[in-house]
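Left out: one protein chain. Kept in place: all the others.
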Amino acid sequence: MDFRLSEKALHWQDRVRRFMEDKVLPREADYRAQVRANPSRQPPVMETMKAEAREAGLWNMFLPGDHGAGLTNLEYAPLAELMGRHLWSAEVFNCNAPDTGNMEVLHMYGNAAQQDRWLKPLMAGEIRSAFLMTEPEVASSDATNIQTRIVRDGDHYVINGRKWWSTNMAHPNVAVTIVMGKTDTDAATHAQQSQIIVPVDAPGFRVERMLTVFGYDELPIGHAEVVLENVRVPVENLIAGEGRGFEIAQGRLGPGRIHHCMRVIGMAERALELMTARLLSRTAFRKTLAEHSVWEQRVGEARTQIEMCRLLVLKAAWMMDNGGARNARSEIAQIKVAAPRMALQIIDDAIQAHGGAGVSADTPLAEMYAMVRTLRIADGPDEVHNRTVARLEYAKHGGRGG
Amino acid sequence: MDFRLSEKALHWQDRVRRFMEDKVLPREADYRAQVRANPSRQPPVMETMKAEAREAGLWNMFLPGDHGAGLTNLEYAPLAELMGRHLWSAEVFNCNAPDTGNMEVLHMYGNAAQQDRWLKPLMAGEIRSAFLMTEPEVASSDATNIQTRIVRDGDHYVINGRKWWSTNMAHPNVAVTIVMGKTDTDAATHAQQSQIIVPVDAPGFRVERMLTVFGYDELPIGHAEVVLENVRVPVENLIAGEGRGFEIAQGRLGPGRIHHCMRVIGMAERALELMTARLLSRTAFRKTLAEHSVWEQRVGEARTQIEMCRLLVLKAAWMMDNGGARNARSEIAQIKVAAPRMALQIIDDAIQAHGGAGVSADTPLAEMYAMVRTLRIADGPDEVHNRTVARLEYAKHGGRGG
Amino acid sequence: MDFRLSEKALHWQDRVRRFMEDKVLPREADYRAQVRANPSRQPPVMETMKAEAREAGLWNMFLPGDHGAGLTNLEYAPLAELMGRHLWSAEVFNCNAPDTGNMEVLHMYGNAAQQDRWLKPLMAGEIRSAFLMTEPEVASSDATNIQTRIVRDGDHYVINGRKWWSTNMAHPNVAVTIVMGKTDTDAATHAQQSQIIVPVDAPGFRVERMLTVFGYDELPIGHAEVVLENVRVPVENLIAGEGRGFEIAQGRLGPGRIHHCMRVIGMAERALELMTARLLSRTAFRKTLAEHSVWEQRVGEARTQIEMCRLLVLKAAWMMDNGGARNARSEIAQIKVAAPRMALQIIDDAIQAHGGAGVSADTPLAEMYAMVRTLRIADGPDEVHNRTVARLEYAKHGGRGG
Partner (left out) sequence: MDFRLSEKALHWQDRVRRFMEDKVLPREADYRAQVRANPSRQPPVMETMKAEAREAGLWNMFLPGDHGAGLTNLEYAPLAELMGRHLWSAEVFNCNAPDTGNMEVLHMYGNAAQQDRWLKPLMAGEIRSAFLMTEPEVASSDATNIQTRIVRDGDHYVINGRKWWSTNMAHPNVAVTIVMGKTDTDAATHAQQSQIIVPVDAPGFRVERMLTVFGYDELPIGHAEVVLENVRVPVENLIAGEGRGFEIAQGRLGPGRIHHCMRVIGMAERALELMTARLLSRTAFRKTLAEHSVWEQRVGEARTQIEMCRLLVLKAAWMMDNGGARNARSEIAQIKVAAPRMALQIIDDAIQAHGGAGVSADTPLAEMYAMVRTLRIADGPDEVHNRTVARLEYAKHGGRGG
């Protein structure tokens, strides 16, 4: 065992950290001001930063192999942590969800024409994309509940369904979506579903409304409720083949969960830093808050929880690199529950340390809390991931599971 | 002991419940639409409801004695719970904070002229008011930290300071504020402070900016940061006398905390209802969510926690009625911590039960969470109230405290 | 509502408290020494105290109506709390489980002969008894799992089964048991079971072994595993009639749970007192432990949790008095979970405050912890009680339950 990051990983971590410090953080105020001034426009400063990041070679680093930066999941993970500290910053590096997942899908499962038409501009950061999976009318904790239908009609598929939490749909550059739906409701449970490419300008594709998260609209990104009403797309838009939707979804989830969890750890680190600084700067009952033992306990636990959780996420990344996502199934389910829970507690403590400032927009804490809270629901609720872990555990003792 | 509400309390509870069902809830959509259409206007439907409530005799019920409805704290508490279910509804009955606290202060400590000029229109619901206590630059956990100065200059007081979380300051009808500040920094710790009436149109009184809570602006009410720069008001505006600010603040807190806590219990009840309905209506893994034992545990605990907490709040109200706020000091501190904690857990579980709908605006849950979270900070953070309880406990064993 | 104990309740509380202080606590050391000297003997000092308590009229106070002291559940509850502070002290007043439950059953369901033969000496404190319900081989969380058989054979019943956690079985005075078993496995689920009186000297009745709880043998009381092998008793020993076992069990549980929970509250109060005294007497890092804010939080929460929980137990008692156990079904299930959980946290904190002394026999804390921990299992595990509460909640919304 060796707990040292590799030279290569340290090198990339250093490059991203310096780029963040030199090019990104000094423009945070600008970015926010431009969003505030016109929330439905791509802030020009974002395009400036993107150009500089691409120029610096800090681009598409999430993609494995030669298509990105040639990084393993383990090497990329610390970069995701850095980007997580300022959530909007991932876009600077073209490393933001759900575009990352969509690029992975097109990279792994897309044919040449699909890659040429959609993957190329996505990788260039010219367009943005959404992934349409969750539906408002069924419990997403059980993936077989999906109701959207993708029906073959000659050279086309006709799609009908209602989706929500379609991230990126407010973005002015959003051009394409990948839609999950059932092509064959009579097939075996995990062979009913398919994924298909649907451009946002397809007739019958309609953004019904934008959603808020704890009062945040998250513009210019945005989360939408989308209706697909007799949307027709050519059969060529199907990804990989009928009945492979579930398989593709599984494939995208492994790396995506690592990324999410590392970003969450980045948020937790930042919350701890903000908390610590605040505790050292405020005085009550004749000593700094930092010196009150109740805060010693909370800070001590925060540091401990971050360290433990980060190690598990890194181990999951390492297992994926050394045996594939299936190999790391339990670990990936574990971190999906553990990381948001850990971060929510630390962010909540940091809010408490800040008093009124903590719930306001004067710190990023309340927004971070809202974002992380959604991660206990998105991509399957905690209960389902714990179920997965438990069933793998039962299987070790001869119980049904996995 | 008798755990039955009195006939009188039941009677009032029934009246308010029916008024809510008949007159308020059917207009909730209207109210929200009018706010959305013009957030900085008083929604006309609110004035309609206020008129009807006043007509129905459901008005100022929070005020003790003949000035309100002649209700004790214990009798009023169940009404606050009902109003808490739909937070904005308290205004319908002229029972919304911080106007309630300000009316109590003017009622108990104001002189005839002050009452005539400000209490009367407040009780008529014609104007609204704010209470300026918390300051952005010091730890509010220690009340002696306050920095605002109120300096006598001939027939005037000159006020300088910066306040925030001044609720109501966005309201178009806000006319007056009560400001807490120090008149004598050399006096004994609890005799340094005074409270003074400051109209919002006083020269030098300036709303610096409006604050958000977890992304919510809470218009048309709003929370402001306010700057007072050489604000001059006549000496007649001082309430009760120099050095009595701390005493007045204490006096207002007892009933106010009962009200807050009962409203929080109302929110928790509503969250539990929403959660239960959701669990019964969604299916995963071939049975309703309600039948999954993990939800049985959460629902069971939610009911238990609500019951226990409500009893303690009611007991605190009863103790205030039978011995005054000082008598109930420990209990009031206890509920200030216990009620928000209880409600946050239940609301959070309800969010989880709702999946994506829980964090969006499709349910009131996320906004309720944000509101209740502020109550762990406002009016003194949890840590200070637990300290109060502990020191009273130590005092029983001869330790320093209270 | 009225949160004052009645004059009558205060009077009895005062009498028991004074008797405890004057007659019981001064003999605690004696009692413990006599047990240590000969753990399988009834300590003579216990008989002395029993005689004095009976003389003082503090005897069988748990029994409702004229047979005891004529106290309601609500009036008796504070007495149970006092006895809970020193667990072994309940026997002094002939108010110790499971004798109390057995006396209630014989009182309510026994015929004249059964009462004459067994209830009389039990009420006189001359003999002791056990209740044989739980079985080692099935999940007691589901009461229908019971395997013991009670088969009619002419004028006798023949009983076969294995029971454990049969409290009192080490006691030298134990003379009789009430056994739960199935008389008709084909009947409706809740009509299969019967309860029958079995003397401990019946042939085939055998104590297999004594059990420990976290290393404690709890002598001279003791918990046994008991085997019944073709035990024959006359048909007259059946209580109430075949198939009424479940009904009788339900009847005994209501008051029993109130008693248990109040005793638990008594333990929690004592733990809080011990913790407070310790915190005030020890110094670390130049101030008393009491002054460290982490302990302020724990003491504050302990007081709050005790207050809330006691109110709910008292309300459950009041509901039983004013409508019967069925009326208080949810509340009784609620306290069964809430009281032990509350107490375990406080006792655990008290242990932490005491350091090594807390886990040793120098304080009663570790033993209290062990005793209370069993209450999360005995009489149905937490999970089953939360299920009951949840199903009653679901029923309010049209769900199956209750």
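Details
Per-chain numbering from 1; labels A, B and C assigned in written order.
In this section, contacts are C-beta pairs under 8 Å (C-beta built on N, C-alpha and C of every residue); 3 or more make two chains touch, one makes a residue touch a chain.
Quick caveat, the model's predicted, so the values are computed rather than measured.
Taking every chain of the complex into account, the absent chain touches A, B, C. When the omitted chain is restored, the residue from B:218, B:296 or B:367 that touches it is B:296. Contact with the undisplayed chain is limited, among C:76, C:164 or C:246, to C:164. Interface with the hidden chain, as seen from chain B, comprises residues 292-297. Even with one chain removed from view, chain A keeps its contact list with that chain: residues 1-6, 9, 74, 272-273, 276-277, 279-280, 288, 290, 293, 295-297, 299-301, 303-304, 307-309, 311-312, 314-315, 318-319, 330-331, 333-334, 337-338, 382-383, 385-391, 393-394, 396-399.
Although one chain is not drawn, its touching partners on chain C can still be listed: residues 134, 136, 138-142, 145, 164-165, 211-217, 282-285, 289, 292, 294, 351-352, 355-361, 366-367, 369-370, 373-374, 376-378, 381-383.
As a convention for this text, only the chains that are shown with their structure count from here on.
Chain centres computed from CA atoms place A at the largest separation from chain C. Between the Cα centres of chain B and chain C there is a gap of 43 Å.
Separation between the centroids of chain A and chain B, computed from CA atoms only, is 38 Å.
Once the centre of each chain is set as its mean CA position, chain A and chain C turn out to be 52 Å apart. Counting partner chains per residue, chain A has residues 292, 294 touching two or more of them.
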